[in-house]
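Below: one structure in structure tokens.
Only one protein chain is missing from this complex, and each of the others stays in its spot.
Chain naming follows the written order as A, B, C, D, E, F, G, H and I, and within any one chain the residues start at number 1.
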């Protein structure tokens, strides 16, 4: 069985060779760019039809499609990320975590925003003073069950 | 000089006594709920007029308004957050960090999303299968300077 | 506003004075022992009627009931617990984590067991070779959303 | 001597080729799915007859059966797990650890639940609002010896 | 309710005032020095009669005796101890851990030495080249349960 | 020069092939099982005659005997051990460290038990309620030098 | 696709073979020594023309030039650096961090010095008592956005 | 003896009351702003005359001047700083540490830049696209002694 | 009983008031400066006569002398020291640790330098190019016992 690391390497290589973008790849399988990219990087799994469609687009064989369907064991490097782009997101969680907690509890009561029943979208907002990155997270509110 | 911890305690007490929400407090000073809450929790500073307006709304004296204007030393508990609501956000950064990096580089080139020239908005999306939390982050793209 | 630490101290003191058990306290408010105890220890919140009932049972005043309704900021000591009873549970997660992942994915597909829409029950199983602790966890399966 | 990593790889490969599930494999050797899976993942050892039966089921040779009988050196990645499914179990220990301690001491006195004289069972509970995972842990109560 | 820290402080103070040794204190309540000391330091609990006997010996009141009966939440400073006496014991576990594992598995099979059904004794062995400390640990062998 | 890892692998392989136990191997070179095992695992060094005797017993060549004589650089995995057998020993140091410190200071004065001028013995104590592991540590008391 | 580690190895080898300095290499592509070196070490990316010019200077092929244009994932060894030269810089941040914060806030208000819109220069200052290293950092001040 | 924390608190209070800036305070004692601020924050010591001059400027008594002369025990919070302004400096050390090492070795040979025989200056560079922070560090090069 | 922290505070205060140096204090009790200072800082214990002599010199009462005789629980801040003077010593251990190991094994065989049967001396070596600190450590070689 092909592991996720090799699967990702094969996808990145085919993607570069064919000059296709993540956006293009996502469109080709009718899914969002964020989810498609995360599955290719080994952080989510695809259904069989989406996996086959992705491999067809990239000219990859069935073993890659099988690897794309495996439930991943998610992991990342280090408790505190070092790459500046990722660190800034971590910093936002540190700086605004308690604020988000206050406002979500005020609007919804005791509970959390799911990271599983969850979608994310990343857009470019053109701006004469410098373009802006717009990240939209949408997660189901899960109230704490009392029993 | 009043420190930020005492400032936050006085604001939370007055807010509870007067039964005002974070949304209401933000509206009273014509700022966003996220920024207003973060300043009250000691993670951002207010300008003098906003600080005075906030204290007037809550019936707090000038020493609190002064503390609200001080540049904060931002800090949070632990490298990995434990509260489930905040942990889920940390997990999102871990799981989707490389995905966000791929897509931002694809759309913008080499650089980062600023966490300083940055705004955040938290909304409730009603949904018959369970309401959803919608978090929108908007940060200026900063290209790496080459020299 | 009374904080959760003082709330817990007052409940433990009244509980000891009145000689009531956690089981008894839970029965008095018609909730489970696990949830009732966790709320008293500051790790969950109660609805207003349950909080008032609990305080009435223990002869505690309204400020404790208010503290019981506050959404808690959950936290625990150290990444690795030291108390032997709690460490054994941590060890079970370490030793059987991948096994649980394999079996849950086999039975349910890609997703997780919720720790929010979740209940737990602790029972004593009498056994001539030594009584046994039976812990039952029941959490909603949350499939990863693909989008 | 074959090490546990290679043993696990050979078992996973044979299991996939033959299309047998963990449940099916466990039934074939008349043991529970949790224990069988954990032994295959290298976290427990099998007796000679069970090891041979398992290898016969999967068409694996004697070297795998020998590796299955070796006392494992148990280890896991990181003090805090990152995979969301495993993290939720860790979170349960953090959030409910003191609660479990209170209730076990109340029912049994000073001591712990053994993680060695211990069994675990994982079931699917069908539910129209979403199926549920039911995890049952059963460990011998060990009273602290006083001397 | 008196907490364990105050309990220990009161015991140490009375012990110093009365000039009684740990050995003497243990003899007075007919228990071992190791267990008696560990209970006084808050790492084990005593039965009611032993707790009362200990307090009578030291001239302490009932609140100390009650605190001695509480199930302790065991904790220690730092993952790696710093005091040289305690560090040397930690080093022994590091240097000889795998050796102990090999020999215990060779003699007993797969399982562990219990730290709960466990006793310890510390003796002085007189020796012209320098006296020696003899530590004897005696723990029940617990075989891993297979199911 | 053969390193310690390869030396250990060769010894374990020969030991398995020849079906000799650690006890038997120790007897063959007239040393204790604990020391012999620890040297084979790379945590101690042997004198030339013992190293040659051990290699003769196992049918190993001179390069292994040379590696057995090298002063080892001792190291172990992680500050907190994870294998349950080794963790229990670590837990004993945590739970009883201060107790051992009190009793050793009471019997010997200010100083430590050496982990260098040190021996250890592991025995099986048969017991109808379950056999017991008896570990005896014997270390020279080293008084702190004052100057 | 060539990864950054191999790219750096090829550049270092060619640089040594050709006896060219970092200063010389930077001059050859009309960029600063700091930025050029950091790109060669895999911590920044070059534009296509600069990457091709650098490879031409060193006699390296197009695959290296492609690797130089990839947005790097920045990472470094350990939270606290160990090499003495790098540690001294870390120590400066620790010792003078709060001082820098006070003075930047005094001169600019609430905000930070960007590490992205940032340049650095390293010069040698000759001095009869011992030459001195002069490091000049120049980063855009980013005021915290309030919204 | 007044400790450094109280000394800093008294200085900050007097500085706020008198409305004097760090720059102004430094000018009043004819020292640099960076060194003066760091001494007031407890990270450096002043000579007797400078300490007395600083206290005279701020209207503080002799006990503060004495505390300013004490050799400080330097310490900072956490291995990785969290405040964004300080973190960016830490990130610069991480990202450019190896680059600085290459260039300093190229210009000076094997050795380090001293953090003790060291000065720092912070200036504001006005710029229509946004003002810039200019930090200049000047440290003596210390060659490794060979012996 | 006075604890070591209060003991140290009283000694430092009396030492400052009386204007006596550590060297002078050591001479007054006929012990070395290093050992005397370490005992006053709570890292070693004194015999009764030395403790009384020290208290007499400083005009301190018997409770301080008693505290000086207590066996200390040694501890220090953080695994990696931050104060530059102490860090440099830590760095020496890191950089030269393996070198010291090679040379001590070459001269003495397998064993260690004791940190208990150990003395240390700190001297000033005058030098026109800058005075030098000379630290002499003298520890008994302890050969590993084989058994």
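One rule holds for everything that comes next: a contact is a pair of C-beta atoms (placed from the backbone, for glycine too) under 8 Å apart; a residue touches a chain by one contact, two chains touch by 3 or more.
Note that the coordinates shown come from a computational prediction; the quantities given were computed from them, not determined experimentally.
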Residue among I:6, I:28, I:43 or I:146 that touches the chain left out of view: I:43
If I consider the whole complex, including the chain that's not displayed, which of E:82, E:119 or E:136 touches that chain? E:82
What residues on subunit H make contact with the chain left out of this view? 31-32, 34-35, 44-47, 50, 71, 73, 98, 101, 105, 109-112, 114, 116-119, 142-147
What does the interface between subunit G and the hidden chain look like in terms of residue numbers? 12-13, 16, 77, 80, 82-84
Note that subunit E touches the chain not displayed via residues 80, 82, 84, 87, 91, 94-95
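The rule we apply is simple: only the chains that are shown with their structure count from here on.
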Since subunit B and subunit H are copies that touch, just let me know if over half of their interface numbering is common to both, same, or not, different. different
Centre-to-centre distance between subunit E and subunit D (centres being mean Cα positions), rounded to whole Å: 32
Cα-centroid distance, subunit A relative to subunit I, in whole angstrom: 55
For subunit I, write out the residues touching at least two other chains, lowest number first. 73, 80, 82, 84, 116
Here the pairs of chains that touch are A-B, A-C, A-D, A-G, A-H, B-C, B-D, B-G, B-H, C-D, C-E, C-F, D-E, D-F, E-F, E-I, F-I, G-H, G-I, H-I
